[in-house]
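Let me begin by handing over the structure; questions about it come next.
Every protein chain except one is present and positioned as in the full complex.
Take a look at chain A:
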Amino acid sequence: MISVHNLSVNHGHLKIIKEISFSVGKGEIVSIVGANGAGKSTLLGGIAGIYSPAAGSIQMEDEELAKKSPVDIVRKGVTLVPERRQIFDGLTVEDNLILGSYHRYSKEKKQCLQDLEMVYAYFPKLAAMKSRLGGLLSGGEQQMLAIGRGLMAKPKLLMLDEPSLGLAPLIVREIMNILVQLRNITSTSILLVEQNIKAALSISDRGFVLERGSIVLEGEAKSLLQNQSIKDAYLGASPSLQE
């Protein structure tokens, strides 16, 4: 559904992402894992149009997305749930969600309000605190809000940047389960970027390991979890990466 070909993204003179190629199929969950500073967020920012790619192409259903503006990319069905949630903390939960559908709200208001109910069905916790200010929610609730807000854009591809960041293992599992559910019901494609390699790979179909801007390993998520070098580099040594 989306295929990224030889994508490079720079920050100033620094080459952060170096000629990466990968694809995500319809209804597939794909993880990109790697340590801090590997370039994961830059990669997602490049796809979402926040950073203009230096080279390469991003094909989404035969349309080129590279160099398009963030607005156009949202309209084409690619939505990014950014790192550290970035919710509108002075707006209510419901306003946060409804603004997620900004790019289509004026055209299909009714549909948006129906989708709001769908999001509440996925996240009953949010439904219970509709009129609370987003900034007053707990970290896990804010992450759910950020994902819900992303869903309101009605994406074909939902990209999540470190949804597990700073959350308790139990909440991480809850959020991962919801992502699987979402994929199973709506067959939305999901591109998950994570430092929490175990949590990410355990719900993914395929995975890529990113190191200093390049993909160093790729394969079925299950086999990556068993891979000895991944175990050594990411799962065994550093206790902070363990669940």
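Assume a contact is a pair of C-beta atoms (placed from the backbone, for glycine too) under 8 Å apart; a residue touches a chain by one contact, two chains touch by 3 or more; residues count from 1.
Here is the rule we use: contacts and distances are computed from a predicted model.
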- [ ] Consult the UniProt record of the chain that does not appear here and report its protein name from "Branched-chain amino acid ABC transporter permease", "Xanthine dehydrogenase family protein subunit M", "Thiosulfate oxidation carrier protein SoxY" or "Alpha-D-ribose 1-methylphosphonate 5-phosphate C-P lyase".
- [x] "Branched-chain amino acid ABC transporter permease"
- [ ] Could you tell me which of A:G56, A:G100, A:G148 or A:P163 touches the chain that is not displayed?
- [x] A:G100
Task: Selected residue (touches chain absent from view) among A:I87, A:L126, A:L160 or A:L225 - done: A:I87
- [ ] Specify the residue from the set A:I2, A:V74 or A:V193 that touches the hidden chain.
- [x] A:V74
- [ ] Extract the touching residues of chain A with respect to the undisplayed chain.
- [x] 48, 50, 70-71, 74-75, 79-80, 82, 86-91, 95, 98-100, 102-103, 105, 149, 153
